[in-house]
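Heads up, one of the protein chains got dropped from this complex, but the rest are sitting where they should.
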Amino acid sequence: MKKLNVGLIGYGFMGRTHSNAFRKVNNFFDLPYQPVLRAICARDENNARAFAKKWGYESVEMDWRKLIQREDIDLIDIATPNNTHAEIAIAAARAGKMILCEKPLSMDGKQGEKMVKEIEKAGVPNMVWYNYRRVPAVTLAKQLIDEGRLGRIFHYRAKFLQDWTISKDLPQGGTALWRLDLKAAGSGVTGDLLAHCIDTAIWLNGGIGSVTAMTETFIKERKHNLTGKVEKVGIDDACAFLARFKNGSLATFESTRYARGHKALYTFEINGENASIAWDLHDLHRLQYFDHRDEGKLRGWRSIHITDSDHPYMKNWWVPGLQIGYEHTFIHQVADFLTGLDAKKPAHPDFRDALETQYVCDAVLKSARTGKWEKVPKVK
Amino acid sequence: MKKLNVGLIGYGFMGRTHSNAFRKVNNFFDLPYQPVLRAICARDENNARAFAKKWGYESVEMDWRKLIQREDIDLIDIATPNNTHAEIAIAAARAGKMILCEKPLSMDGKQGEKMVKEIEKAGVPNMVWYNYRRVPAVTLAKQLIDEGRLGRIFHYRAKFLQDWTISKDLPQGGTALWRLDLKAAGSGVTGDLLAHCIDTAIWLNGGIGSVTAMTETFIKERKHNLTGKVEKVGIDDACAFLARFKNGSLATFESTRYARGHKALYTFEINGENASIAWDLHDLHRLQYFDHRDEGKLRGWRSIHITDSDHPYMKNWWVPGLQIGYEHTFIHQVADFLTGLDAKKPAHPDFRDALETQYVCDAVLKSARTGKWEKVPKVK
Amino acid sequence: MKKLNVGLIGYGFMGRTHSNAFRKVNNFFDLPYQPVLRAICARDENNARAFAKKWGYESVEMDWRKLIQREDIDLIDIATPNNTHAEIAIAAARAGKMILCEKPLSMDGKQGEKMVKEIEKAGVPNMVWYNYRRVPAVTLAKQLIDEGRLGRIFHYRAKFLQDWTISKDLPQGGTALWRLDLKAAGSGVTGDLLAHCIDTAIWLNGGIGSVTAMTETFIKERKHNLTGKVEKVGIDDACAFLARFKNGSLATFESTRYARGHKALYTFEINGENASIAWDLHDLHRLQYFDHRDEGKLRGWRSIHITDSDHPYMKNWWVPGLQIGYEHTFIHQVADFLTGLDAKKPAHPDFRDALETQYVCDAVLKSARTGKWEKVPKVK
Partner (left out) sequence: MKKLNVGLIGYGFMGRTHSNAFRKVNNFFDLPYQPVLRAICARDENNARAFAKKWGYESVEMDWRKLIQREDIDLIDIATPNNTHAEIAIAAARAGKMILCEKPLSMDGKQGEKMVKEIEKAGVPNMVWYNYRRVPAVTLAKQLIDEGRLGRIFHYRAKFLQDWTISKDLPQGGTALWRLDLKAAGSGVTGDLLAHCIDTAIWLNGGIGSVTAMTETFIKERKHNLTGKVEKVGIDDACAFLARFKNGSLATFESTRYARGHKALYTFEINGENASIAWDLHDLHRLQYFDHRDEGKLRGWRSIHITDSDHPYMKNWWVPGLQIGYEHTFIHQVADFLTGLDAKKPAHPDFRDALETQYVCDAVLKSARTGKWEKVPKVK
């Protein structure tokens, strides 16, 4: 088994999910590579050391530029705020490192284009952490669509609902709250949550042609948690848009952090001529499936418990009836990345795929400003 | 359309469900007969008159013996407490009237035997109001079993859970509370609720061979609502039993009025070699169905929304997606009774069927006393 | 009890739901009025006679103008295709009759304005059959909102999904299929289904300020069931729109007849600062409720089984645990109409309320053509 030397940048929530994936993947999957946790890089040395100890990283760096130059590192994993992705990724590519990058790819499409250009010029393996593609139920949905079981698609609808920013007393700002800071995040729910919905949607249903959108910032001012000053809130608290897919189907998308009662309720539903599919993240181990070709009096939505060995990824886990959870999606993504690396069949979504999602986000935000339908440009 | 002249005895909860059924059935079903509400009979004249006015009964009687003798009455509908069924039914049979009788048939099997003997001697059409057979989802379950879709049956489980007698302050006694009075009811949940479960079970899965049971009275004494005295509670508050069906399948049955959070949660599930079925009264318009013969990765419990025209009884109601409720089961039962009357193919359950249920109840109550397995005698 | 003499025009699906309501309402509600089924009016005499027999109408008319002139008629109930509502309603108002009118009120806002003007000039009691307001769960939602339990509202989302027109072989046209005929229906799902969603939304959440919409006709041509010719389909098969309510909340609305697996899935969800509510028509006897003020570790969506006597309308029906169905919404509406009539507190929605819904439909259809946000005019 070949070693793959990983250098992780960032130790936040995503740093944990990635580290867990690297550590666990070989216990459950037979793979040509074994990730080795060489170094964790972060500005705060104490925190970085504590993280390294907890997860078994062999060394600590405080300057990502240094990390990138290290010869004992094969792969740079970017788990930092959105406004740092481009600089790091481009530098890592130029240094010839493989790159795994957190989503969304970039602050906007323009920046993303540069990243794609550099990464492709460097020819380094790359992937973006749109992890929900690897929920087994979602992967099964993809299989069913690819097998043509749904027939012509009429409708797609997706939502990502949270409720963690309803309180007026919640500050915006740095560290754990950078997602509320326009400069660090680039946008609010659009890049944070809708980007997931869009990535899945394009994967399952093809490209999006045009959109019309609205955004809203319900709490207009918040105290900044670093400066202590009350400042205008720049991000979108909520965003909804209508879309037309290139295959002629209609879509509604919505995301918010003001939907009381929902913590991370990512849901989608696809209605085809012959069958429909629905899924939600709060019960991620189930897929809802309706098949019109079932005998008339016995037609019904099937609640498929995705724990059988013939479900995607599941033969590597436990036995039928025993569910897996959120963190497993990252493990699956690493497994696929490593398999693809060896087979020279790169896993997706790569930077190019993620750029398409970025374009949709841009069109959504633009439409929210113009009040008009906006076309989504093609990725060249 | 022939007229069928109805004389109803009792104007309580069941008097309402039956009256509604008689009044509505011809609006929705094409039938050879039309019930005519000739008379309501009850001891309290004022209440009887008010009920007659509300439901359109043409006349009022205060003595059921007089009602039975009236020549303008074809059918006697017994909706009185359990301890009165036998006397009324036998008298009505001797007077040559058709009889619809509330469940349970009788106070015990012995009394039930006499009723069956007299009714069959008189040769009058008869039926017992075990209405849950006519929930469309339950009728569909019966169809699926009769079509052999489940294969060999391994398990049957049924429950009927309520929570309305948990308060110690609830009195026992007469009128609305006769169900808590041993003399009027014969037993507690066994005759009131488990009798429903047993009737459905025998219908779906055949005869029960033997049982072992336990009963409990959680609140031992209650004030009597008529005498005002604190008296010992005679009925069973809860009853559970294990059973072996004659077809070799195993069963668990349970009923209680002490299951906080459940109002009328009648549920059953049947597990067969090839398929399983589950149903519950709180969402009575759905049937849960699992078929092992479905393609492996797409197997799942189907939640069948029983509102399509190819579901039992449903083409007579609204359009797909629009549900019916509790009261419709009585309408279906009247429709089937009238159809069977004309076709000389009596609808079920008749008195003889209900006697079998009575025998099971007797065996259950006996086992609760003896602590042993008790055999269920055959209906001769 | 006063008699209220009803003349019904139209014997289709809605003719049945209304007739059932008139016939049953006094069995379950204590009311100052009793509807009397004086006459049914329809062009096809045989069908009208059969309907009259089935439902107990005393007489049959074939010309609605004659019906309106009959002195023994107090109330005209309009259950005919949309393109006939205005003419009949205006004539009935001029003849001094009370009017119940099927929804949507009119072919468009302009026509609706005339109707409102005439009806209000005549001063006759009037109501529009937006029946879903009277699903007990929906009425409870209204109570909760009026009691201020949700706090500031952030989001409203509603869908009405069906799947009955997916087949290309389904004809468009007259009689049972008039809903697919632009001339008879005025629009497709917008007037037929979204109108329901809009009526409920305005009732629960106040006025809608502006909208942006898209519509689609998936099957462009269909055979006409009367002419036999293949003709262009004029109606919208699907429609989705974004909206901003006047109270600052955001909304998504969607309707289609191409959502495989859904028959009449009307759903809505409202997210407030403190609590959220969700409901769907396929389990209409339940209300989903989440209250953030519940103790932290015990917060969860409550599935409230709307069968208790303290739930709206339910003390008039059966006992806790026993559900009612679709048809009961019409009975409740008649009960409220009759109660309001006597108390001089008119029940809603009246024609004026329905006009506001019409304006929203107009703005939606206009936006679908212009691709822009359209404002909803005020009802003057």
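We just call them A, B and C in the order they show up, numbering each chain from 1.
In this section, contacts are C-beta pairs under 8 Å (C-beta built on N, C-alpha and C of every residue); 3 or more make two chains touch, one makes a residue touch a chain.
This is a predicted model, so every value here is computed, not measured.
Residue in contact with the omitted chain (choice from C:130, C:154, C:289 or C:330): C:289. When the full complex is taken into account, the listed residue touching the unshown chain is A:55, out of A:33, A:55, A:218 or A:337. Touch with the chain that is not drawn comes from one residue among B:84, B:252 or B:316, which is B:252. Panel shows chain C; residues 140, 144, 287, 289, 291, 294, 296-305, 308, 310-311 of it touch the chain omitted from the view. Hidden from this view is one chain, which touches chain B at 154-155, 157, 161, 163, 166, 212-214, 216, 218, 238, 240-242, 244, 248, 250, 252, 254, 256, 258-262, 271-276, 290, 292, 299, 301, 371-373. With the whole complex as reference, residues 13, 17, 19-20, 23-24, 26-27, 54-55, 162, 164, 262-265, 281-286, 305, 307-308, 317-328 of chain A touch the missing chain.
Keep in mind that, in the parts below, only the chains that are shown with their structure count from here on.
Residue numbering shows that chain A and chain B use the same positions for more than half of their mutual interface. Put simply, the chain nearest the middle, going by average C-alpha positions, is C. Chain centres here are Cα means. That of chain B falls 36 Å from that of chain C. Note: centroid distance chain A to chain B, computed from Cα atoms, is 55 Å. Looking at chain B, one finds that residues 305, 308 touch two or more other chains.
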